[in-house]
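Missing here is one protein chain; the remaining ones are kept as they sit in the complex.
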Amino acid sequence: MSEAIQYFQFVLAPQMLIGLVLGVAVILVALGLTIIFGLLDVINMSHGEFYALGAFIAFALSSVGLPFWLLLILVPLVMLPVGYLVERGLIQRVFHSGDRHVRTLLLTFGLGLLLEDAFRLVFGPNPHRPETPITGGVEAFGIFVPSYRLFLIVVGAAIIAAVAFVVYRTRLGAMVRAAAFDRDMAASLGVPVQHVYAGAFAFGVALAGLAGVLLAPIYSIFPTMGRDFILMAFTVVIVGGMGSIAGAVVAGLLLTQIQAIVSLYISPVWSDPIVFGIMVVMLMVRPQGLFGRLGHG
Amino acid sequence: MTAPILEIRDLSVNFGGLRAVDQVSFSIARNRITTVIGPNGAGKSTLFNLISGAIRPRDGQVLIEGVDCTGQPPYRMQAAGLARSFQITNLFFELTVAENLRLAAQILEPVSMAWRPVRSSRVAQRRVDDLLERFGLSGKAQYTAGELSHGEQRRLEVAVALACEPKVLLLDEPTQGMSHSDTRDTAELIRSLAADVTVLLIEHDIGLVMSLSDHVVVMYQGQKLAEGSPADVRANPAVQTAYFGHA
Amino acid sequence: MVDALTRSMRASHVLVAILVAASLAVAAFGVATNDTFYLRLATEALIFAGLALSVDILLGYTGLLSLGQALYFGLGAYLSALVLMVIPSFWAAFAATAVVAALAGLIGGFIVNRVRGVYFALITFGMAQVAAKIVYNTRALGASDGLIGVPVININLGIASVSSASPAGFFLFVLALIVILYALSAYLLDTPFGRLLIALRANEARIPFLGYRTMTPRLVAYVLAAMVAALSGALYPMLRGFVSPELFFFATSGNAVITVVTGGAGTLVGALYGSVLLTVLKSVIGSYTEHHLIVIGLLFMGAVIFLPKGLMGSVRPLIERMLAREPKQ
Partner (left out) sequence: MTQKRTAILAALLSATALSGAYAADPIKIGVVTPLSGTYAGIGQQVKWGLELATKEVNAAGGIMGRQVELTFEDEEANPSVAVQKADKLFQVGKVDFLTGTVNSGSTLAVGQVAERAGKLIATTVSFADSITADKCSPNVFRVNARAGQQSSALAVWLSKEKPKAQVFYLGPDYEMGRSTVAAFKSSAEKVGANSTGEVFAPLDSKDYTQYFGQLRAAKPQVLYTSVAGNDTVRLFTQLQEFGLLNNLTVVGASGTVTAQNLGAIGKAAEGFVTGVGYSAEIDTPENKKFVAAFKAANKSDPDLYGADSYGLIYAYKAAVEKAKATDTDKVRAAFKDLKWMTPQGEKTLRGGDHQAVQTMYVVKVTGGKFTIVGQVKGEDAIGPDTCTRF
């Protein structure tokens, strides 16, 4: 009996706790993706590179002496105009064509290639790592958790709550949801649809950038880092329901827990295929995802 | 006495709590023009969706030539001899007028022709030429459907439904949005169709209904309110209040 | 009487004929200069053109974006490699690939065809990812290293035999095969069945009311595309003598989509020109700068924005006009 408790305490519980941190990280990346999909109907293949861009901007700014805490605010602010310009300058150029899905997907795919190579050109191929802003850890019931990871869970939860609040409880969010539900109807009601679209894209991109700043101290920074979370983030968005914030949160937590358990009991090697398999099955039986789409239902 | 070409019995469907179509029964006779009328929201289009297999009824039956086809998907309904047009133009807009018709007519070819080049599909081609002629679209055959005027698109919509040589043709507001002269031409066309096909129509233009129909079914709030010849229906007091009173 | 779609297809045939003529010239020049690299590069371009062709059958005709066509390409490549290492016969490898690809396509088709549009893109992507991971983790398949040592084979064509190691011979053989795959696809798309696929792309909702199930043509198109991809993949180990899990990766699927979009979706011939263009471009740019991804990314974005119909989509109407001017039969 005591062995079982020990096993839970030293193996299972920490594993699940770690899964939680990973879950929050994935959700942070998936949030922007799901908002962009839910509203613009655009699959942003360069989302991972925007996550990397946030991390690199933070790295560049911290090397001139700016503190981490300032960067948490500064980087998303820098990312906003970047996202806005990308939406107006690139996405809108193909947005109104018949096969919007395909062409925006391809366009952002090209943008991703370009950005990744640009990172290597500017910052070199080798990894960088910012110092962890909070060191040390907390120990409770024999489970050790680094303070920065606790901080991540708290800040992550706060960001998720803030995003949900903005989307579901504010006038701005109402406009966004209206535009997502029916573009023409929203336009006729006086919603500045063009700006809402560009703004939402910028918001999604800024969220990705913020995730980059937050996660860099534990996951480090290098040119191909954008590929890291993107598959998992896509899976979370699909399983949760494209455009659904609640869906992203639930699916993000669920899938990372499944991964944690799979890598413990089967093999870490199969944790990715199993999660992708869940995505495929989900698409087969319930393509709208666990929670359906933003603005719908 | 042979079975009526189309018979519906106690057809019902619910949308949420709403009884969109409620126990509607009627049958229509061969080579006649029957029109369903009723105010907006009376359940006319839903009735068409039920008959054509677009949605499954909750209760009731649809019989085509006495054969129970209830709840069959649209392609089975088509095989049973039923074709329909749509209230909102539903064409292959990127394809040419001729190709729209050919696609609808290719089912006339024997199955073996499915794997031969389309230019050898003589039967379908003859049907296309015939329809182009009849619907006055010969000059526009190589235009894409998207390039046509609204009136032409509405005519093509009917032609596409007719292309597979159905026994029963369901036309959902064929003259919707047409100019006055176009409407008159289309009415002429529909009348001429009745020679070889049974037509079930939804129409708003009361003048047109009265002059065109052999039989009229009046719907109101999901139920059948009355049916009969145009004159009978017009004289029916319940119809007067429910429908013409509002008109 | 030739209708617009048949005329477009004929214009594609003309463009393929031009490509074949150019290929023959290249082959002759290659033989004259004793070249092997460019002939093999061209052969590789044709093999990937086959993959792009399968993407175009789905994207350009049926309107389904597959982001996981590498699944079948890799399947064909591995299967062919495994067969060749046991029985060094082209026909054995080819037949095995055709049969297995048809079955895999059927199973895959039942899975992916439950969804439409963007979900189709994502489910194909997910399936290919799972397959890639499985191959990557399976030691019997060489895991991450892949399989080397696929033997050079002699392809018995009855009257003659071609060695897969002969640059010009194998190039011409692959050219013939890819042109046959093209011709078969083009033929199919010009039959009533093929037109149904085009109609499916234009307005899927109307199809059932014309008397057809939508599932059947979608499934057939998917199986057809799977077979074209797998048979193209089967040629890869014959050319290069090895297979690696990278053939299953998203980069392979993504490249095929890039090829089709720059070449011109819905033209079939665009897949062939696109592949030649992209392969040459990558090979050349890669030698000048290590930052070739920036160049490729920019070119690709430019193509998506400024050349929405792709290269062949812009060129083909000119040929169509020439064909239309010819006296009618």
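Before moving on, here are some points about what is shown:
In order of appearance the chains are A, B and C, and numbering begins at 1 in each one.
Following the convention adopted for this analysis, a residue touches a chain if its C-beta (ideal position, glycine included) is under 8 Å from a C-beta of that chain, and two chains touch if they have at least 3 such contacts.
The model shown is predicted, which means the values in this text are computed figures rather than measured ones.
In the full complex, the chain left out of view touches A, C.
The hidden chain makes contact, of the residues A:Pro67, A:Pro127 or A:Pro192, with A:Pro127.
Across C:Gly50, C:Gly63 or C:Gly146, the residue that sits in touch with the chain not pictured is C:Gly146.
Within chain A, the residues in touch with the undisplayed chain are 7, 10-12, 14-15, 18-19, 21-22, 25, 117, 120, 124-129, 131-132, 137, 144, 146, 148-149, 217-220, 222-225, 227-229, 259-260, 263-264, 267-269, 271-272.
Where chain C meets the omitted chain, the residues involved are 32-38, 40-41, 44, 136-137, 143-146, 148-149, 152, 165, 240-242, 244, 246-247, 251, 283, 286-287, 290-293.
Methods note: only the chains that are shown with their structure count from here on.
The touch graph of the protein chains shown is a line.
Greatest Cα centroid separation from chain B: this falls to A.
Of all chains displayed, C has the C-alpha centre closest to the centre of the whole protein C-alpha set. Inter-chain spacing, taken between the CA centroids of chain A and chain C, is 34 Å. One simple way to say how far apart two chains are is to compare their mean CA positions; for chain B and chain C this gives 43 Å. The residues of chain B lying in touch with chain C in their complex are 52-54, 73-75, 78-79, 83-84, 90-96, 98-99, 102-104, 106-107, 109, 113-119, 121, 124-125, 142, 160-161, 164. By the touch rule above, chain C contacts chain B in their complex via residues 1-6, 187-188, 190-193, 195-196, 198-199, 202-203, 205-206, 208-213.
Listing the residues of chain A that touch chain C in their complex gives 41, 43, 90, 93-94, 97, 99, 101-103, 105-107, 109-118, 120-121, 231, 234-235, 238, 242, 269-270, 272-273, 276-277, 279-280, 283-284, 287.
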